[in-house]
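Up next is chain A:
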Amino acid sequence: MTVANLVFYLIAMLAIVAALGVVTVPNVVHAALFLILSLLAVAGFYILLSNEFLAIAQVLIYAGAVATIIIFGLMLTRGTDLPTVSVGGQWPLALLASGAFGGAVAAAVIDSTWPRDVGEVTLVSISDLGAVLFKDWLLPFEIVSVVLLVALIGAIMISTQEGEA
Partner candidate 1 sequence: MDQGYVLLALIVLPMITAAVLVVVPSERKDIVRALAVTVSAVLFALSLYVFVDYETTDQQFSFAKSWAWLDNVGVLKDGITLHLGVDGIAATMLLLNGIVTLAGTLISLKIEHKNKDFFILFFLLTAGVFGTFSSLDLFFFFFFYELAVLPMYLLIAIWGSSSRFPTFVRTKEYGALKLMMMLVAASVPIFLGIFAIFIEAGEGTFSLPRLYEISQNGGFDTDFQKLVFPLFVLGAGCLAGLWPFHTWSPDGHVAAPTAVSMLHAGVLMKLGAFGILRLGIQLLPEGAEFWMPALVVLAVINILYGAISAMAQTDFKYVIGYSSVSHMGYVLLGLATLDPVGVNGAALQMFSHGVMTALMFAMVGVVYDQAHTRELGAFGGLASKLPLFATFFLIAGLTSVGLPGTSGFVAEFNVFVGTFRTYPWAGALAILGAGITAVYMFRLFALSFFGGFNLSRWGGLKDMNRYEMAGGALLIVFILFMGLWPDPFVDRISPTVVNFLPGIE
Partner candidate 2 sequence: MVDMEQAWLIPAIPAVAFVVLAFLNGYLPRRGDFIAIGAIAAAFILFFAVAIDLLDQLPGELEHNTSGFDWLTINGIQLLGQTNDFVLRIGFRVDQLTLVMLAVVTFVGLMVQVYSLGYMKGEVRYGWYYAVLSLFLASMLTLVLADNFLLLYIVWEGVGICSFLLIGHYFERRSAAEAAKKAFVTTRLGDVALLIGIILLWREAGTFDMSEIFHMAEAGEFDQGYLTMATLFLFGGAAGKSAQFPFHVWLPDAMEGPTPVSALIHAATMVVAGVYLVARVMPLFEASYDGALYVVLAVGLITTFISAFMGLVMTDIKRVVAYSTLNSLGLMMVALGFGEAGVGPAMLYLFSHAFFKALLFLACGSVIHATEKQEVTALGGLGRKMPITSATFAVGALAMAGLVPLSGFFAKDEILVAAEHFSYAPFILILATLPITAMYMVRVYLLTFSGEPKDAHAHEHAHESPPLMSWPLVLLAGLAAVAGFVVFEPIGKAIGLESGFLGFVESVLVEEVHAFEFNWPIAIVSSLLVGGGLGAGVMIWGGEAAPATAAAARFPAVHRLLLNKFYVDAFYQWAINNVVLGFAKVIAFFDRAVINDTGVNGSGEVTNGLGFLLKFQQTGKLPNYALAMILGVAVLAIVGFSVKG
C-alpha cells in the first residue's frame, strides 16, 4: 500500500462519513457543516487526481460560496422551528433503494474491465485547461454564462419582496 493509497482511503473515509453526516444528523446547521467537510474531501480527490485547478475551484465555489449560501438559506428558512429536522417517513425504503443503487453501481464497476494502468496520466495545467476551455469549449462556456444569468435573474426575481403587500 502506497502513501497515495493511504491518503486516498483517508480522504474517501472523510468524504463518506461527512456525507453520511449530511443525510443523517438532525441539526441542519451541522448537516451543512458536514457538507462543507465532504466537499473539501472531494477537493482532496481532485488533488490526488493531479488536478489542482479543480480542487481550488471546488474549495472556492463549493466550500466557500455554495456552503455559505446554503447556511444563509438555512437561517432564512428556519422560521419558528428549531433547526432540527427528523428524517422522513420513508427512510427505510430510501435506505433500501439507495443501498440497491449503490450495489448496482458497485456491480457495474466490478463487472467492467477498466483500463487499469494508463501509462499516461497527464497533468492538465491550468493554462492547457484555459486554452481548451475558451477555445474548443467556448460555446458551452457561453451557454453556461447564460445559465448563470438565468439563475441570477430568477433568484433575484423570485426572492425579492417588492410589491408584495
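How these were chosen: all candidates are chains of the complex that A comes from, given by their letters.
One rule holds in what follows: a contact is a pair of C-beta atoms (placed from the backbone, for glycine too) under 8 Å apart; a residue touches a chain by one contact, two chains touch by 3 or more; residues count from 1.
Keep in mind it's a predicted model, so treat the numbers as computed, not measured.
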Single touching candidate for chain A, where 1 or 2 all sit in one complex: 2
For the chain A and candidate 2 complex, residues of the former touching the latter: 88, 90, 93-94, 97-98, 100-101, 104
